[in-house]
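The complex appears here minus one protein chain, its other protein chains still in place.
After this line comes chain A, so read on.
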Amino acid sequence: MLAPASLPLESLPVRRPATITTIAWDRLAAPEARRLREFGFEVGVHVEILHRAALFRGPVACRIGRMTVALRRNVAAAITVMAD
């Protein structure tokens, strides 16, 4: 088996639990960054992609803790994760 590598949350396969390793806050607009923090996104937190609106790269549904959050792809691309 390959060693787990970092990858953007955007590319994480569906239903594969992962841990956030970095968040490129500077790539996010201020209100987006604030809301993301309020939802509890930070380094070390476990996340998982549940669904993807595949058509024309629509948003992703991401599980964090006990909740599901819809994120746009550009936001998901700013979050790097390591598959657990």
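Heads up, the rule we're going with is that a contact is a pair of C-beta atoms (placed from the backbone, for glycine too) under 8 Å apart; a residue touches a chain by one contact, two chains touch by 3 or more; residues count from 1.
We adopt the following convention: contacts and distances are computed from a predicted model.
Novice: One chain is missing here; what is its name in UniProt, given the choices "ABC transporter permease", "Ferrous iron transport protein B", "Acetolactate synthase" or "(Fe-S)-binding protein"?
Specialist: "Ferrous iron transport protein B"
Novice: Among the options A:A18, A:L36 or A:V81, which residue touches the chain absent from this view?
Specialist: A:L36
Novice: Could you pull out which residues of chain A are in touch with the chain that's been left out?
Specialist: So the residues of chain A touching the missing chain come out as 29, 31-32, 34-40, 42, 50-59, 61, 65-72, 74-75.
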